[in-house]
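A single protein chain has been removed from this complex, and every other one stays in its place.
This part shows subunit A:
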Amino acid sequence: MSHLDIHSYLAAFDDIPGTRVYTVARARKGYWINQFAMSLMKPENRARWKADETAYLEGWNLDDDQKAAILARDYNRLLDLGGNIYFLAKIFSTDGLSFLQAVSTMTGMSVEDYQAMMLAGGRSPNGVRSIKEGN
């Protein structure tokens, strides 16, 4: 195998429409978002979180933007701030949402429309492969 150039490897990720690839840059930025979310795997933490979300967040090294996005369940914003979907899943699971319900909130579609799109075969890759190529 020929050696990959790390810079072009990473740069290509920014050319995918509507997608935040979970790179090291994002992982570093969102470290505490993801570690906070992870804490919700424990039932006793879920209970404390549900009782007072704002107070629970005080225990974590999060900035104001990150806290606001968590409280608002703004998942696209959380991806921008370094959240990863499998970690964020602990938040929406605690809210009682399925992946399908939570994921639909990032698409600008209603849950019903999103569900109908999936039943009809999902979102076509045509037109959303590359920003540069427009294909």
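The criterion applied here is as follows: contacts are C-beta pairs under 8 Å (C-beta built on N, C-alpha and C of every residue); 3 or more make two chains touch, one makes a residue touch a chain; residues count from 1.
Everything below uses one rule, namely that contacts and distances are computed from a predicted model.
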Missing subunit (named according to UniProt) among the choices "4Fe-4S dicluster domain-containing protein", "Protocatechuate 3,4-dioxygenase", "Sulfur oxidation c-type cytochrome SoxX" or "Amino acid ABC transporter ATP-binding protein": "Protocatechuate 3,4-dioxygenase"
Across the whole complex, list the residues on subunit A that are touched by the chain not included here. 1, 9-10, 12-13, 16-24, 27, 31, 34-35, 37-38, 40-43, 46, 75-76, 79, 84-87, 89-90, 93-94, 98-100, 103-104, 106-108, 114, 117-119, 121-125, 128-130
